[in-house]
Structure formats: structure tokens, C-alpha cells
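Right, I'll just put the structure down here and ask away after.
The full complex has more chains than appear here; those shown keep their coordinates.
Letters A, B, C and D name the chains as they come in the text, with residue numbers starting at 1 for each one.
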Amino acid sequence: MSTIETRELNVYYGDEKVHALKNVEIKIEKNKVTALIGPSGCGKTTFLRSLNRLNELLGATTKGKVIIDGKDIYDGKEDVIQLRKRVGMVFQHPNPFPMSIYDNVAYGPRIHGVKKKELNGLVEESLRKAALWDEVKDRMQEIALKFSGGQQQRLCIARALAVNPEIILFDEPCSALDPVSTAKIEALLRELKHEYTIVIVTHNMQQAARVSDFTAFFLMGELIEFGETKELFERPRDKRTEDYITGRFG
Amino acid sequence: MGVLERVRIFKFWKMGESIKERLIEKLLFLLSLSSILIVFFIIVFMLKEGLPAFALGGEFFFGMTWHPATNQFGILILVLCTFIVGIGALVLATIIGIPTAVFLAEFSPEWLRNIIKPCVEMLVGIPSVVIGFFGLMVLVIFIRDTFGGWGESILAGWIILAIMTLPHVISISEDAIRAVPKAYKEASLALGATHLQTVTRVILPNARSGILASLILGMGNAVGETMAVLMVIGNPEIPFIPESVLEPVRVLTSTIVIEAAYMIWGSTHQHALIALGVVLFVIVALLNAITTVMIRKGMVK
Amino acid sequence: MTGNKKITEKLVMIGMYVAAFITVAALFTVVGYVYVKGIGAISLDFLLDYPYRLEFGGIFPQIVGTIYLAAVCLLFAVPLGVASAIYLSEYAPDNMITGTVRFFVECLAGIPSIVIGLFGLIFLVHYLGLGISLLSGGLTLGFMILPWTIRASEEAIKAVPGSYREASLALGASKWQTIRNVVLKNAYPGIISGILLGCGKAIGDTAIVLFTAGSGLEWFLPMAITDPVGSLTVYTYILATQAHTEAGILRAFGASLVLLTMFFMVTVTALYLRNRYVRRMSGW
Amino acid sequence: MAVRKEYIEDLEELKEKVLRMGELAKVAADNAIKALLQRDMELASKILKENSVIDDLEFEIENRCTRLIALQQPMAVDLRTIGTCMKIITDLDRISDLAGDIAEIVLQIADEPHVKPLIDIPRMSELSQGMISDCLNAFSEREIRMIEDFSERDNVIDALFDQVRRELMTIMIENPRGIRNASHLLFVALHLERIGDHACNIASRIIYMVTGEKRKLE
């Protein structure tokens, strides 16, 4: 339930050889779904990962500000652990830990010292929110990797919810899933936005248009256009946006 | 208000965490530093101890006679014999090992593979003294009875070493063959290639670097192998250039074992033995380095 | 397909069967021979008695000594090795220095054990004056398997997919929490299997033990860590090369049999663990 | 378990809106004739005022259709349903516009009595009302039995229109003072005939929606 604002955000890879994000300025509203679209390599993932500082893992250098709820997370004072607790993330390929369903969801809370007796309720609630409870409630001790891709992805969502984040980042969460699972995840996203601020990267423009309230179009590291999804898809202001969404690219 | 709400109020942050994190990192650093130091120390120490022998220069490296009693420390023949035994064993291991690896990875029915594979894995680590003992009791006698001579010979060394090298060659080659993406195989078969064509034209070329690596690694193992060789190759008092595979020889490792027992402390002999060890180490390390590089390259490509 | 081609294919297949058969036969011949020959030597006396000269007595001190040596060796190598592996793969920055370090570790992993034995003999036994003892032997064996342990642990750690690490970090876990709860938790079967394989190496080594631990015929159990200690390998070696009587040879076979059995127990456990680990990692 | 719940709900909602719009258009047409019969200027103004509600509804339905098509990739019957909605709302809008035209006529001629007792015009209206009703039922029930005979029913309306026209023509010739009123009534009849045509269009759309076959009812 937080706003995100970036100011002159620049991200470089490999000793500033690759300039992956160029002066990105954006304001992401709370309790909305914001979609990031753009051609491959335009910096969507980079942007997403700069919001929870997971970029640092890949050796990225970040300049500029990312202000979450009024605090710049790159000011050196921000505790990255706390940050990542507040900003959850779901990845492109479902990546549950090779443990039981229960342990997967309980992983985060345990890390953060939640009491054992509260754990059961927390796990159930998270699974319910991720619309997975009914499918797994009798199979809590089975290893997560046995489940289908769509179920695994929802498990990853439940796992992210269990540490009670305010913002959730999704990096192409459906690209590895079949249409039916995709539909379920989309429905879930619409549910979740009532409680969370959601940012989602997607290659699928119909998906962006279906699930998001705001859309940002990136091109070669630049934020070309940002605005209400309906507006952006119906009346893009920039020619490049229009060419991209109407499939005339290149 | 759900459980999540209550958790939100819960104070996760414990002051100790970050200090603990840093302590653990420091501890791990210290431990890893000490193991690295040990490695360096061993290498440096051996180099330093061998120095007096290296100082002999050409006499050491190119001398043809190794005779401690007369203070002659020429290693050329030892090195030569080491390679004769090593390469011969490797050839044998290659002839048997590579087809076995291909068979295991591509052609073997599942049940047969389940038998062969564990056997190969077991063979890797069988204590060399046991194999040497077996060689001594069976092979040497067999060779003596069949071909004449002492029995303790290059040939016995080849066979024993081949047995010991074989599993390395098979395991690594098989891994390399298996690492070739299944997609290539399917693509080739779908184009109407036979299984064998697929293996020879797509799979083996792709596993090439891994297979070569297995051979070089096998070579390193053969060169560095001690007890089993020691027990079957005869070890004549004064090493000479063999003229037939039935003659006994002396290799670097066996020389060290045998002479370490009676070397005199601080003598040139001691330094020469250490220098032998260093030479052995350098040979094996070089071979391993080549392997590592090749495997890396194979993976990157 | 032409007939010629078909015949070639058949021949190649037969060749491969033969090769595979030879491999298996080699193992069975060696092991079978030792077991058949050695089983006659096995008796309670042989296992529990102390050796006396070349051809009398049992191998109790040798069995115990082998275990002691392996224990000292592991006590030394495992903490160092695993810690180094964790540091190298999780903490160390990926630069030239760590690259070189890794390269040397790799090199040392391939050093013939005889060279390390020589080092142990000269440095530990003589320079440090530890004498031929359990300590010298165990440490030298430790030196030998240290790089092996590092490498095996590193491999197991690397096999844990990066996505697990990302997932954990993204949940707000700290680095150590991630390593402990995700990385090590998933890598430990691999690590243990690597350690056990190293242990098998230690049990089976002869040259090092011969140089640094004892002459093989020890008729006593070590009372202190600085006492010499017997081992099955050296015992076998000595008897095999020096005993010329039936009884001596039989004892050598008996010792080989016990040695092989111990070795198989360790290896089978290791392989079992590894297979389970591989299956688990590949998603079952 | 229902997949794409939201999409299916959206489709249902769309259909409801179309039915509502149909209901409103039908009521407008009905009221227009009522106003004509009773020369009720208030009712007539009300129809004109409410016309914009229908316009807005058309606009909204059209947007919904576009959105559904663009985002949900409807197929088969769903695609036909949405296409049908898009088309029949044009006809419904036209019906309500025609009702408005009639209402405007009412406003102009309400101050004087009709030149003749209105019998056939109400008949026409009744018939077209029936057709619209049947269309809406057919649409909501996906059942085309009651709308397959629209060609004949439209023929009846056309025949009535001809009759009304001839009658009014005679009246005009005989009674020049009634020409203004008669010519307005003529337009009313024409508009009712047009409403019948639109009902036929709607019916053939619904048949397509349900069966997937194009059939022209005229």
C-alpha cells in the first residue's frame, strides 16, 4: 500500500558499460496495478529489480533516487532487509524451494521470527489469498516441485504474501504458464490490488490492458510513455508507443 | 483483521542480526584463508626443499642416470618411463572407456546401465594397494607364465593402471555426452539420421572437449598413481630405458616411495626426492590445468 | 539404409558391448578374487587380535587405526573445506584473485598423494617433530582431501539454483539466512556425499600413511595422538610385498577384504546420498 | 472450476445492458404512439428527454464490446454475441430515435384533433412492439423460434403502412384542411414501418448469434 517514485533513475551494468535505464522518472500509485511493457531488453526487468535492490545481485550500479513512501531506498541508510520485506517479488519462472508447500510459505515468516503458533494461521491465510488453499490444503506436506507450473506460481505468490509486503513486483509471472493458469493468476492480481501496490512486467499487451490500471512503456532504457492503461492503449501520445502496441515495430 | 495484520505489528528487527552476519562472514573468511594458505604453503615448501636438487640444473633434468649411492640424480629416464607407462595405460583405457561411455550414455538399456554405472563408480576408488596386490598375485604371475620374463613389467603396469584410469575416463566422458542437449539428438533423429550417425556427427563432436578432458585427467591419474604401479612394475635398482614391454621399469612415484624409506636427512638425496615430487606435481598440475580449461571452454561454448 | 551401413552399425554395437563388459569384468575380477581368497582368513580372532610378526595374529589395531586416521583427517579437512567452499562460492567477489585461488585449489586436488605424503614426512614428521604418528598421518591425509572437500562442496553449493537464492533474498532474508536455510539445506546431501567420497580416499591411501603414520604392523592401539598408528593399507602392502609364506599372503588378502568392505560401505552411502540429492534437485 | 470468471461476468453484464437498452427503446416507441393517441404533450417531451439515456447506454455498450474484443479474445459464440450486441444497439438506437421523431410530431400536432380515428397506426405499433419484445426474449434466451417468422410479420406492417398511406392520401385530397395533420401521420406510419425493419435487422442478427448462420429477414 505504498507509492513508488523514481527520480533520474539510471542503472548501469558491468562497470557502466551497459546503460540499462536512462533517467527514468515515474510515479507509481498505491493500490493500483502498474504494468511495464516494452520490447525485449528495454530494461523492464532492470527497473523492477531496482525497486527492491535485487539488481545489486547482478552487479548493477544505480544512480538517482527510488522513493518508496517518501524515503529514498538508495540513500545508504535504508535497511535492505526491511526493504525487501516490504517489497515482495514473484519471478518469471516459478521458483518454489524444494520443500513442502507449508515450509515454502512459512519460510519468510520463520526468517523474520514469527512465532510457531501463529505460523499455521499465517500460512493458511497466505494460501487463501493466493487462491491456492483449496487445491493444496490436504497436501501441505508434499514437496512443492510436484505441483503444476500454475500452482507453483501461485505458491510463490503465497510465499511472497506471507511476509506481509506492501508492494509486490511480478516479472512476467505468466510467461511460463498455460492460458488457464494465466487466467487464474490474472484474476488473482485483480484481487490483490485491493491490498497491495502491484507492479508487473509483461510481454503480453492484452494482459497489460486486462489487469493494469497504469502502464509504462519502455524503449531502450528510456521511459517513453506512462499513463492510465486505457488511455495508453487507446490513445497513445507517443508515436513509438503507438507503433509498439499496434505491432508495427522496427 | 487476519493474522497478517498482527504480524505487521510484530517487530521483526533484532539488533543482533547484522553483527552476527558480519561475524559469520569474517569467520568463513578466516577459515578459507587458512585452507588457501595451507595449499600455498605446501607448494612453496616443496619448491624450497627441492631447490638444491633443481640447482643441479641440466644434470638433474637431463641426466640419464639415477643412482643415489653414487650421487647421480638424473631424472630423464624416470620421467620417460613414467610417460611410457602412463600413455600406454591411457591408450588401453581409451579403447575400452570411450565406447563404454558412449554405450552407457546412448545405447544401454536402462537395466544394464543400472548395473554398469555403479560398478564404474565403485571402481574409481578401490584402494590402489588392493589392485596392486591383485596385480602382483595374478597379473604378474600370468605374464611371467605366458610371455616369460620377470612378470613385473611395463605391460603389467599398463593393465593395472588402465583398470584404475578407466572409471575416470568413463565417468567424465559419459557426463560430457549426457550434457549434450537432448534437443540436438531429437533434431538429428527427426532429420532421418540413424542413432549411430547422430552419435558420431552431433553428440560426440559436442562432447569433444569433455571427452578430451577425461583423457587428460586420466593421464594425470596414471602418472600420479603410486602403490599399484609400484607393486607390479619391478622397480630395478638402476633405471634404464626399456626395450620391451616385458621389462621392468621405475617411475617417479615408485622411486619416491622406495627411496624415502632410506634417504638420509638433509642429503642431496632427500632434496632430489622432493624435487622428483615437485616434477611429478608440475606434470600432473599441468595436465589438470589443461583439463580444467578445456571443461570450462566446453561449458562456455 | 544400405546393407553395408547396417553391418557397420551392428559391429559398432558389438564393440561397445564388449568394452562395457570388460569394464565390469575388471571390477568383478579384482573384487571377486580378493573376496574369494580373503574369506578364508576371516575369523573373529583375525578381526580382534593383534598382529604378531609377519604371519601371525590379527588386524584389530589396523582396523581401529584406519578409522582413527579417517576421523582425524575429516576433523581437520571438513570444517576448513566446507567453510572455504561457502566463502568462495557465496561471499568472495568474483575477481582475478579468487579465480587464481580456485585454480590453485584445483591444482592441489590433483597432486599425487605421494607428493603430499612426502611433504607430510618432511614437514610434519621432521620439521615440526610430530614424528610418525596418528596426528601426522591424519593431518597429511587431511591435506590431501582438503581441496577435494572444497571442490565437492562448491559443486554441491553451485548446483543449488540461483533462483532459490533470489527468492529467499526477495523475501527479506539476510545473506547468511539464505545460505543456511536455502543453500546449505539443499546442498548438504551433496556435500556429505563429497566428504564421504573423500573419506573413502583417505581410507584407501597407502603412501601417505606409510610415510607419516606407521609401518603397518603396529601391535598396539595408539594411546595418544602422537603415537604411531597402524592401517589396513600399509599392513596389506607390507605383507603383500614382504611376506612369502602362505599365512602371510592369506592375511594380506584378509586385510584387503576388510579394507574393501569398509571402503564399499562408505562409497555406497555416498553414492546413495548423491543419487537422492540429484533426484531431488531435478524436481522429484 | 470456472475459468476466466471476470470475462464471463462481463459478458453477462453486457447482455443485461443490451436488454435494458432494448427495453428502453421499446418503451419509448410504445409511449410515442400512446402520446400520439392521447395527444399527450407531456409524455412526448418525456420521450425526447429520455432519448439521451439510450444514447449514453449505446455509447457504454459499444465501449464494453470493444474492450471485451480487444482484451479477452472472444471466440465462437462469444464473438458472435459481442458482434451482435454491437450491431443491434445501432438498431435499438434508431428505434428510439424514430420514437423521438414521432414524439416531435406529437408536439407539433397535439393541439388539434386527428383527421381520422387512428386504427391502423396503433395496429402497426402493436405489431412492431411485439417484434421488439420477441427479439429481446430471443436474445436473452438464445431461442430463435419466435423470431423466425419476422419476414411475414414485417410484410403485415408494410401492408398496413400502404393502407394507412392510401387512406391518408384520400383524406388529404378530400379535406385539404387536414393535410398538415395527415402528412404528419404519414410520417408516423413511415417511422413505424422503419421500426419494423429495424426489428427485422435485430432478429436476423440474433439468429446469427445463436446459430452462426446469416439469414436475411426483410
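Keep this in mind: a contact is a pair of C-beta atoms (placed from the backbone, for glycine too) under 8 Å apart; a residue touches a chain by one contact, two chains touch by 3 or more.
All of these numbers come straight from a predicted model, not from anything done at the bench.
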Per-kind copy numbers - full assembly in this file: A x2, B x1, C x1, D x2
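Definition applied: only the chains that are shown with their structure count from here on.
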Chain labels contacting subunit A and also subunit B: C
Number of steps on the shortest touching-chain route linking subunit C and subunit D: 2
Most centrally placed chain, judged by C-alpha centres: A
Which of A-D and B-C has more C-beta pairs touching across its chains: B-C
Gap in Å, rounded to a whole number, between the CA centres of subunit C and subunit A: 47
Distance between the centres, which are taken as Cα means, of subunit C and subunit B, whole angstrom: 14
Numbers and ranges of subunit B residues touching at least 2 other chains: 17
Per-residue multi-chain contacts in subunit C, two or more chains: 174
Subunit C partner contacts - residues on subunit B that touch it in the complex: 17-18, 20-21, 24-25, 27-29, 31-32, 34-36, 38-40, 42-43, 45-46, 49, 95-100, 102-104, 107-108, 112, 115-116, 118-123, 125-134, 136-138, 163, 166-167, 170, 194, 196, 217, 220, 223-227, 231, 253, 256-257, 260, 265, 270, 273-274, 277-278, 280-281, 284-285, 287-289, 292
Contact footprint of subunit A on subunit C as seen in their complex: 161, 163-174, 177, 181-182, 185-186, 280-281, 283-284
Residues of subunit A that touch subunit C when the two form their complex: 52, 54, 57, 81-86, 88-89, 91, 93, 95-99, 107-108, 111-112, 145-146, 156, 159-160, 163
